[in-house]
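For this view, one protein chain was removed and the others were kept in their places.
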Amino acid sequence: MIAYKFLSADRVGLFSGFRWPEPGIWIDAEGKADSRVSGIHALSAEGLLDWIDDELWTCELAGIVEDDRHVLVAERGRLLERVEAWDESMALDFARACAARGREQVVEALRLEGHEDEAQELGGCDAEGFVKSAPGLAAQLPVEIGGLVLMAADTTAIAEGLRLEARRPALKSHLEAVAASGATPGAIAANVAFVVAHSAAGLHPAGYEAGVAAERAWQRDRLAERLGLADAA
Amino acid sequence: MLRATVSSVAGSRTVAIEPAEERILAQLRDGDEEAFCILVRRHSPSMTRVAMAFVSRRAVAEEVVQETWLNVVRGLDGFEAKSSLRTWIWVILRNCASRRAEQEQRLVPLSELAAEEASGDDIGVSPDQFFEEGRWAGMWSSGVAPWDDLPEERLLSSELQAALLEALDTLPRMQRAVITLRDVEGWPPREVCEYLGVADGNQRVLLHRARAAARAAIERYLEEGTR
Partner (left out) sequence: MVTCADIVKLVTDYNEGRMTPAERRRFEEHVAICPPCRSFLAQMRTTVELLGELREEDVPPDMEEHLLTAFRDWKRDT
């Protein structure tokens, strides 16, 4: 069975630290009672979005395969081919696209809440302009929407490789810690996509969960399209 | 086909190859002083750390370790190798340490000490590293940078080893014993629980807190080097 696998740089598994051998060489999971602990994990195309990392590989699985919400677990597996299209450039491009939607959504939210001036100003900004203007504007806005404006700015800065702007202590953000954690392009893409999906969620008319699902669906489609995946949902 | 431990931290780990036990035993019985010294040097530091769970003072622990080796020497002729040499040495250590603890009237069972050290809310990282409230409650408030951004030599250096050993020295006694047996010596969880007489749940909390402290020591060491 053919599936996908995301790995960190140098074919290293994110959770195990295990370095996969070159393509073609079979790996046998340790024979433990619970294969979900020690088995070979891989992804169907629908599962890619949740596990983004530096390298994308196709892989072959053998033995008992469980499928738990697009995560496949098998007894044996081997890497087949690196999906060359997924490189640092595509990862950052994806992150930037996600962040851009985050900015659009927060500008729309500002409009809906009657903050026309701020919406106008931020709506007219490019990525860098948004990052620079956001903290000052956020400080003038009600705390809730101000925080969302800053989140859009911070995810943009992370995706674009810009410095996060200083802000009032009350607006201190976890994303500043993210930016200081040496994230690779793959890790950046994973983080930015997630944060944007969850910040957009709060603004969605059909409620939080619908909001997350809608944004993740857009992201999934975008990823599949860019990777040229034939069997993406 | 390669057989690989996919989850490499739990359970068994790779240890540096040591001379076969039969060979060591034969060398000892032959009166080979170098073999004896190697054995003593190899095991004494960990034995001392574990003895400190019983008797708490380092000077007393060292006496216990010395007494253990004297007993090992005396018992060499009669040792029937029904257990491994390593197991036998460690059992003697526990006996000597327990006896000494009784003499010194330090009679709190290790299981109780373990439960005490495992109690409370300490997750291993200071709460000030996380947001306390608001939208980011529970999330990191400071960056955590990967260590592999630093040259490999720093991670393998003798200064780091010294920093790690110092960190082990400052641990509470049961945490120190557990991390020594689990991570320094590589014993599996059940063996450690049986040896120390502690419950598995407590063993895991102790191991967690000790590992977190060791991590913090490495972090501090690496930070100091980059200033």
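A and B label the chains in the order they appear, each numbered from 1.
Everything below uses one rule, namely that a contact is a pair of C-beta atoms (placed from the backbone, for glycine too) under 8 Å apart; a residue touches a chain by one contact, two chains touch by 3 or more.
Quantities reported herein were computed from a predicted structural model and do not represent experimental measurements.
When the missing chain is restored to the complex, the residue among B:P109, B:G143 or B:G225 that touches it is B:G143. Between the chain not shown and the residues B:V73, B:V91 or B:V108, the one that touches is B:V73.
Interface note: of A:I52, A:L92 or A:A200, the residue touching the hidden chain in the full complex is A:I52.
Interface residues of subunit B with the unshown chain, by the touch rule above, are 7-11, 13-16, 31, 33, 36-37, 40-41, 44-45, 62, 65-66, 69-70, 73-74, 76-77, 123-125, 127, 130, 137-140, 143-148, 155-156, 160-161, 164-165, 179, 183-184, 186, 189, 204, 207-208, 211-212, 214-215, 218-219.
Although one chain is hidden here, its contacts on subunit A can still be listed: residues 14-15, 17, 32, 34, 36-38, 50-53, 68, 71, 174, 177-178, 181-183, 187-188, 190-191, 193-195.
Definition applied: only the chains that are shown with their structure count from here on.
Annotation: 39 Å between the Cα-based centres of subunit A and subunit B.
Within the complex, the subunit B residues that touch subunit A are 1-9, 131, 135-136, 139-146, 149. Residues 13, 15-18, 21, 25-30, 37-40, 76, 147, 172-174, 176-182 of subunit A touch subunit B in their complex.
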